[in-house]
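With one protein chain withheld, the remaining protein chains of the complex are depicted in position.
This part shows chain A:
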Amino acid sequence: MTTLAAARVDTGDTAWLLAATALVLLMTPGLALFYGGMVRTKSVLNMLMMSFVSIALVTVVWLAAGYSLAFGDDAFGGLIGTLDHAGMAGLGPDSVRGTVPTLLFATFQLTFAIITAALVTGAIADRAKFAAWLVFVPVWALLVYVPVAHWVWGPGGWILTELGALDFAGGLPVEIVSGASGLALCLVLGPRLGFKKDAMRPHNLPMVMLGAGLLWFGWFGFNAGSALGANGLAAAAFLNTLAAGSTGLLGWLFVEQRRDGHPTTLGAASGAVAGLVAITPSCGSVSLLGALAVGLAAGVVCSYAVGWKFRLNYDDSLDVVGVHLVGGVIGTLLIGVFAVEEMTGGPEGLLYGGGLTQLGRQLAAVVVVAVYAFGVTYGIGRLLDRTIGFRADEEHEHTGLDLTVHAETAYDHGVLGHGAPVSASVLPSAQKVKPQE
């Protein structure tokens, strides 16, 4: 009886995790809108498509092998999991992990892998060959995301259990991996045509705000769901998520007002996301005051970090590095400062008498994960670029990927714009209509 109780599904925990999983999945369409609004009209559909197609690609790869490699028992000395559950073998409705069905746990984790892939697209906006992205995502998911997820969250994953670092909801596998991978890919592809010369204004800021709102909404599932139960820790993570997003928003706006003279909507959306990124690893280990400080630090620092690309000449188009890598590093490191025992059940940060021990562990984890993700992604990117090519044709990039890759335009710009000729709508699809250009 007592042994059985440990492996029994808790209905409350399961109900919450079902909802949380749906919330996290919604973040990827939210991210698509967040990114889509920031690019120019000629490539907004391509931006949305790269995120949407990531949902499908990562799902297939995850069910085929990714879940087993990430969350299976250690193989090769803990570098990766086994393939015992490839194709979800041996897992049925009765399988239990913790207090929830294993299939639900696997789906929850899948939504994290999806958004991490989608996050990378922000670094390569407007210029990536779509076919190359379709090949890149499955390979990258298996070689970059899955190993890191195994080290951090896998059974006996060495980063949490042996190194003793803390990462509640994915500062390492999601934020730092996406940021470091984005940096690698934007270096492989090179800058957009006209980078630093042409005005590349966001074409739809209300879309960016809507996307940021959906991200924030979904982030409650991301962070509070990572408690893997409907409990007090989930509630604390939930509150910390709201708190850090708020101070991130305020911090970014404060810098803008002082530096640029205007508080902007893009700054508000970016600041909220920066705060949310930073609280992702730390939401389960810091107090409410700590969360407010983590969000503020991310909002302020990231508002400067997004300018580095212009000085160092890497075209991280939509600031995956400036927001997700930098914000992820801030949040992961600050655990070493603000961790409190009542949240962690042991380790304490510098401010609470824990000394530098935890900060050192956090730093080690950050360096290992960032270097691994950057290195392997760079390798995959170069290989694809050499073989099938990762950069879109120059002409396609000038015209816009919406028309050249997808044969669509996002907006009807009136009678003289890209609006489809009226007669085209009544032609059978077999009769191809050449786009006006």
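The rule is simple: contacts are C-beta pairs under 8 Å (C-beta built on N, C-alpha and C of every residue); 3 or more make two chains touch, one makes a residue touch a chain; residues count from 1.
We adopt the following convention: contacts and distances are computed from a predicted model.
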{"item": "Absent chain [UniProt protein name; select from \"Nitrogen regulatory protein P-II\", \"histidine kinase\", \"Phosphate transport system permease protein\" or \"Acetolactate synthase\"]", "value": "\"Nitrogen regulatory protein P-II\""}
{"item": "Selected residue (touches chain absent from view) among A:Leu26, A:Leu266 or A:Leu351", "value": "A:Leu266"}
{"item": "Full-complex contact with the absent chain, from A:Glu256, A:Asp315 or A:Glu348", "value": "A:Glu256"}
{"item": "Full-complex contact with the absent chain, from A:Gly12, A:Gly307, A:Gly355 or A:Gly375", "value": "A:Gly307"}
{"item": "In chain A, positions touching the absent partner", "value": "199, 201-202, 256, 259-260, 262, 264, 266-267, 270, 303-304, 306-307, 310, 319, 322"}
